[in-house]
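See structure below.
Omission of a single protein chain aside, the complex is shown with its protein chains in their original locations.
Going by the order they are written in, the chains are A, B, C, D, E, F and G; count residues from 1 in each one.
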Amino acid sequence: MKQEYLKYIRDNVFPTAFCPGCGHGILLNAFVSALGELDYDQDNLVLVSGIGCGGWIASPHMNTDTLHTTHGRAIPFAIGVKLANPKLKVVVISGDGDLTTIGGNHLIHAARRRIPITVICGNNNIYGMTGGQASATTPVGAKTMTTPLGNDYRPFDLVKLVKGAGGEHVYRYTAFHAMQMKKAFKDVLQKDDFSFFDILTGCPVQYGRRNELREPAKMIQWMKDNSVLYSGEYHDDKIMVGKF
Amino acid sequence: MKQEYLKYIRDNVFPTAFCPGCGHGILLNAFVSALGELDYDQDNLVLVSGIGCGGWIASPHMNTDTLHTTHGRAIPFAIGVKLANPKLKVVVISGDGDLTTIGGNHLIHAARRRIPITVICGNNNIYGMTGGQASATTPVGAKTMTTPLGNDYRPFDLVKLVKGAGGEHVYRYTAFHAMQMKKAFKDVLQKDDFSFFDILTGCPVQYGRRNELREPAKMIQWMKDNSVLYSGEYHDDKIMVGKF
Amino acid sequence: MKEIMFAGIGGQGVILSASILARAGILKGYYAAQSQSYGSESRGTATRAEVVLSEEFVDFPHVEHADIFVVMAEMGVKLFASKVSQEAIVLYDNSVFELSENIGKERIGIPATRLAVDTFKKPLYANIIMLGAMMRHCGMVGPEEIKTVLKETVPSKALADNIKALELGSGLEY
Amino acid sequence: MKEIMFAGIGGQGVILSASILARAGILKGYYAAQSQSYGSESRGTATRAEVVLSEEFVDFPHVEHADIFVVMAEMGVKLFASKVSQEAIVLYDNSVFELSENIGKERIGIPATRLAVDTFKKPLYANIIMLGAMMRHCGMVGPEEIKTVLKETVPSKALADNIKALELGSGLEY
Amino acid sequence: MPIEKKKTHLKAGKYFMQGDEACAEGAVAAGCTFFAGYPITPASEIMETIVRRFEEEKRVFVQMEDEIASMGAIVGASWTGAKSMTATSGPGFSLKMENLGYAIMTETPCVVVDVQRVGPSTGQATRTAQGDLMQARWGTHGEHTIIALSPWSVEEAFYETVRAFNLAEEFRTPVIILMEEATGHLRETVAVREAIEIFNRVEEGNGAPFGGEEPLDAVPPMPRFGTGHRLLVTGSTHDPHGYRKTQDRVTQERLLSHLQQKIEYHKERIVQWEEYELDDAETVLISFGFAARAALKAVKDARKKGIKAGLMRLKTVWPMPTERFETLAAQAKTLIVPEMNFGQLRGEVQRFTGGKKVIGVNRADGEVITPESILRAVEGGTSL
Amino acid sequence: MPIEKKKTHLKAGKYFMQGDEACAEGAVAAGCTFFAGYPITPASEIMETIVRRFEEEKRVFVQMEDEIASMGAIVGASWTGAKSMTATSGPGFSLKMENLGYAIMTETPCVVVDVQRVGPSTGQATRTAQGDLMQARWGTHGEHTIIALSPWSVEEAFYETVRAFNLAEEFRTPVIILMEEATGHLRETVAVREAIEIFNRVEEGNGAPFGGEEPLDAVPPMPRFGTGHRLLVTGSTHDPHGYRKTQDRVTQERLLSHLQQKIEYHKERIVQWEEYELDDAETVLISFGFAARAALKAVKDARKKGIKAGLMRLKTVWPMPTERFETLAAQAKTLIVPEMNFGQLRGEVQRFTGGKKVIGVNRADGEVITPESILRAVEGGTSL
Amino acid sequence: MGYKVIIRENWCKGCYICLSVCPKNVFEKAGLLDDRGIIVSKAVRPENCIGCQMCADHCPDLAITVEKEDE
Partner (left out) sequence: MGYKVIIRENWCKGCYICLSVCPKNVFEKAGLLDDRGIIVSKAVRPENCIGCQMCADHCPDLAITVEKEDE
């Protein structure tokens, strides 16, 4: 992160409360850098989040108006903000448990209505904060506190879910794709549309620990090795990244 | 409905409390007839519903175990029943407001997990029982109590939504397609899979009244005229019916 | 002060009658309160609508002892009889049912549904016919106020029929 | 009855220490209670763990006046000093901070983190070293019980190092 | 004080309105510019009126996917400076509880209407009750304080809604309007005045945006989003600047004390009630909402019979005028609480009677409580 | 009575467990075969233990998408004959309120654990509190009755969970276990007995499957789904056979009376408390849960100082032993209620003291209340 | 061989869907209101019935049964 971008964060709360190597930090980094590269008016930006480590990405780290809400409900609060003052840019940043498990209904309704907010899911495939239970994006077979023998249930493909609900401007990147992510953030920050990001952040502590990805660097490498840039053809066995 | 199928209904509650020409009754008719044609064991069938006119299709009309739950929550109750006793056939029948507006999260999670229950949405594109407010399936431009100048927001395409969430065995029919509907009900009643039905029932009173479809017969005719059987090609401007 | 109670089944328009009466009362400068009870099963179940008209604010705005009871369906009689004053005038639709109960002081049969079907080819205005009849006994509001309210509330193409029904009811010989 | 309090920052393993001590107490037939406090921000904030060992059921299972206070990070001292008995023995990691506060009766510095890094190339077993030192002062449990508990709780490949750390702590000269 | 005398949007005069409608008109008059709702009997008519009036007034109405979302949306909207509101009934009120607690914790002004119907659960949707009195106070988890008002007539549905907005803004807290179906669906004469008093939110002022600074009972200023304050709003325990402090007991204690004191220490501005014929009353009735109208009728009927009865009628139900309960209990030979539940208000009054037993007149079958049944209790009570 | 003496699944002996773990083991012992949950601090360890033990025992565990769904799922499961349970903390408890009311209305046995943390709202997730006492009673809308238990130790977390299941089955009602984080996360010695008593659901018996028949306080039999009963289960007002009656006041009245009486008339089987040194006590403490442990220590310390103090400790918090409050109030010179909130239990006790003021010792900052602070109040109270 | 077209008149609500879906124009509205205020449907030309079941399957009130006539 560039020195000049420090104004977009509250440096008094650093170092963050995230674990070492937490991919949510990479998302934070990319978002801050996107603002920095655009020299974005931080006083016209409201960041809304729910509960979870993912809910901490914006609050308290980002130096804008932030609304840290209840678990799963960031989107309705964000809609209240946006509809009451359409001039504001409203971005929701929260976790997979928050936005897609307990909060899935608000997500699909926001997508359906194409409310002009941006929703960024810091998707680490698990409930990080509460100690590593399965979420709606935990892969089949993955070990979690609540699936010690491996997860039985299929996860959402969030790109398909949001598009199936009617959403447009849907993106996916992993923590490895810090630069592409940043560029896409810049794109949507300059628009007043609905947009959705599935950002695979990786949780080395609660997810990695149980699934042989304990080392943050290994997790990043794994993301690199298993992802494919989307260019028209969608492979269900790969992590498809890009714009959809 | 055949005389012999009377055993599947509680005739002491007839005539139903539905308005004249309510399409929910046609769904009821088709479901009863499907059971009848299969000579289905009604004592191994649990019908679960939420709140709304659609929630009354099964309760109290159907002569099986019925669980009339809270608004939007039929699916979780049904999952409790099914997982606790997998031998039972569990079918959820409820309205569009119930299953897809307030209850959308439970629907997508059930689809994702492919819990072996059947979910039938009596979709009349409106909140019938509470006096005709817009639901998540109300078409753009349609007049409702809460959209007197016409609905601004895009509705869900429930087939796309459920498939986007990971659901299989997804069907759509209208009240005009009573016979096809019945046949499809028979198919899924004999399986132990997740399946989903978007059944366009039509509400002549709350929807029709405001949208020039006040006459039930006209509503049925409209459904006939505007629907196309799916055979590989999906047209967004038509009501696609069939299996998806 | 007058307490007026209307009863019928869903769809018979008893709430509309009550509301028209109350609005007419307002036009005359009275305090008016109008309430009703109906189920979620709003179709085919008993509906009750009440109006209290008074010179001044009424503490308890529901009917305690109806001075006038207008009843359009038999199931309404039993359900609400206890709220009818012994001095009450009871108007009932005798083209729909026969009143066997011995309620109120005076019981007057009005064949409103039959009259409506005969005149308008549908039962739709039976409630307004009853309202017309009621008006004569209530004494607090006249045809002018009710017509003014009708003008404000019913679709213009239905206005003439409504007024006709009102006059039919108020002009009945019995 | 003995009340023992451990304090440190998240990740230093003070809860594990407390839990090992409590389980060891159970093996000796004592009633044991063990509690802790930590935040959602479980990383980098003050953690406290408490153990009460007693012959019989203890009404209030938290530390009221710690007989022994084991403290591994400076921020723990101020935060929890009020719960330390005036008669207490205070064991602190003097390879991490200097104890300036005048708490308890006896204050003993144990360079646990340095010893751990020296011996195991990582700070990981500092808590067990402290536990070893604590054991000598507690008097209610011995190395046998603690080793038995370690066998049941730590992964087998880490067992030897754990035992080594324990002995390092209990064998220290000071 | 940031109180403004404002012309009412409706022409002064007499109107005939439904309670739900009057509540919505009250919101319009109070300056509510954001409404998020979800349909439910018997509250839907509030939304129906709002839809129509907001269209005319160019304010923001949104129908959300459920009651949880509606509650979230009005909190979000409030932080943009909007006066915001939602309306529901029992089942929806239960769903709002988590986000209601969030509004309390974040000191977000907003108004939540609960038009009470028969419960528990789905119960009887079109029937009336007063079963949510205690839920309004205690429905959300954790120690907290709340303000709730209970209009007894259609006219009051209008004015108490205005007052609800004013209190919400003055004390930066959600305010609940507890109505009954009996009032919500009642049509009645409403006299609209020329002008009403409006409390305008204090956006800039001394101190940080959240409480916990000295004095603890002071209401902090509430800047709006988008004005450069870079606000940190959180439902977790936070310091006066909004920083999360989920480990610190001092912050928690100060915050909770602040949330309590800003309301409890200012009860005189919040708690309102009316008294009828209490001066020489030996039989004292205490009631609220629709039940109080039946109680007043009963008091008048009792007086006609020579019984010295009087009524205390709560307009604010939370917090309660407990000191007045005490003096009335001291004065009264008989204390009677009529209500449409099994004794929720009675239980509250019972705490402050110095041991005198309170008699309940209760009805929870979906019908309104009648003057007759209360009169019977008054007669029975005096002949004890 | 369908009570069975059953071997405990754990070998008799002493265990060292966490409160959450003991609660889960209690559920296994009680015969719970269905658990639906959603993670939340500080209740997640209950789920964690259930996952492990249910795997071993081949019972059904499901992690749902939220707390609303978890509550719905356990009600559905219960109708198949399963003993079912869910566990949560404040924010999740608030979300469960609507479906909790459904369980009450449909007379569905199930157990709901609330491990209390600091509120309101997200508050402090890892800190302890007793802020949900009133919410447990009143959190869902509409007039209703509830049973809630409050274990004060890890051992009791085990046995009171068993009792919760038994009461749920015997009275066909949801039973709440109100624990504190302080107990949920406490590790302590637990003595497991050889055998425990289990109440087995009465599936067949006299009368229709729902209450409202005479006698009104009788618990109706509860047939299970899939056995030919063609049950009609609804959260709307219903007659004894389950037919919806949403217009009929008699049905509503009978149903509500039944729901109340089946619990209130059988308080002697439900309400349990313990008394310590009360015989000659002049200072009477009344407390519950973890706070009662501090209170007991304070009582003993007070006795050492020659103060005649005693403690009444509630094991069942709802309904409350109000008659005993009355006799104790009559006996006591000083009444003290220590609790980890701003006075929720105190308010309840205050109703039954014949006017005697109850002194509160309160703490709501996330730390456990201490014997010292209570002792100070005891000393202060006696010197009044 | 023909068909019997049975209408459970007290279940019929007069929506006239049967009139519109019957390919053989078997039904008509009854002339008179019944005691619920409904003008029910009548099978006035049962002899035209071809047993297609369109009416029986589309009746929202389960009021119609069409059976093969016993010879």
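Here, a contact is a pair of C-beta atoms (placed from the backbone, for glycine too) under 8 Å apart; a residue touches a chain by one contact, two chains touch by 3 or more.
Predicted model only: the values in this text are computed from it and were never measured.
Here the chain not displayed is in touch, across the complete complex, with A, D. Contact between chain D and the unshown chain involves residues 9, 11-12, 44, 96, 113, 117, 123.
Residues 1-3, 9, 14-16, 18-26, 28-30, 32-33, 175-176, 178-179, 182, 204, 215-217, 220-221 are the ones on chain A that touch the missing chain.
The rule is short, and it goes like this: only the chains that are shown with their structure count from here on.
Compared with chain C, the chain whose C-alpha mean position is the greatest distance off is D.
Chain E and chain F have Cα centroids lying 30 Å from one another. The set of chain E residues that touch two or more partner chains comprises 41, 65-66, 91, 98, 102, 121-122, 124-127, 234-236, 244, 246-247. Multi-chain contact residues, meaning those touching two or more other chains, do not occur anywhere in chain G.
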